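For this depiction, one protein chain was excluded, whereas all remaining protein chains were kept in their positions.
Right after this comes subunit A.
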């Protein structure tokens, strides 16, 4: 009797245990839903990747930054007129003539802060610029735009100037970019340019003026994109009647892993925005357009991390 009571009690206990087991099973989420809840949310506010492939399009800088401890080496070339008098077959459509060569370095102090240094042939303009990534576009549109701020100064060490300060120019701009689809990215950028001595140095010209640039990139294949870049100075002096033209460029960009090559056609002769915004008089309509290219090569100085395995 005693034995059977104990047995029954044990049985009851076991049932109790079983019930408890199913209870806990009910409370326990399935491995699947647990997995979902654990791995949810880790993509929130993730920055979008590569609105642009390089730190520059044809004229304009982009919101792309040189990453920390990386160095971007730039060579930008603009050849001679393709179709006008000095162009044609005799100069291999302008390839014999060089209008402007820019050699530059962009260094990533941090992922969001770059120092850019470069020099152009036109005016022997030497430039130092600081670039700061204010905002990154995110996947969930919590930030719909990427914004980069840039400020710089240029000096023309050669040529006749009344004083040293006349050699200086300044540029400040904000770049607003958005990657609309996997293929299409656009940007606009208000720019302020100030030349201490107006360029060209003519009566009636202004020292300072605002401009707007607009540019776009359309990705055609994984490694090739087409580019359009346009600049417009808002200046009562820089008008068509005074012989000025808006720089307009078309290009194709090739990314090869480490290098980005841009092949382009532009009317503007100058590479530096200080030069191209201040003084662009070459016209597409008159055949004063040229071939140009940009080579951008990234070097990485991050020390090899210790292997964790």
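In this text, a residue touches a chain if its C-beta (ideal position, glycine included) is under 8 Å from a C-beta of that chain, and two chains touch if they have at least 3 such contacts; residues count from 1.
In this text, contacts and distances are computed from a predicted model.
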UniProt protein name of the chain not shown, from "YceI family protein", "Spore maturation protein B", "siroheme decarboxylase" or "ABC transporter substrate-binding protein": "YceI family protein"
Residue of A:70, A:194 or A:242 in touch with the missing chain, whole complex considered: A:70
Option touching the unshown chain, where A:34, A:128 or A:226 are the choices: A:34
Absent-chain interface as seen on subunit A, which is shown: 6, 10, 13-14, 17, 20-21, 24-25, 27-29, 31-32, 34-35, 38-39, 42-43, 46, 48-50, 67-68, 70, 139, 182, 222-223, 254, 256-259, 298, 300, 302, 304-305, 307-309
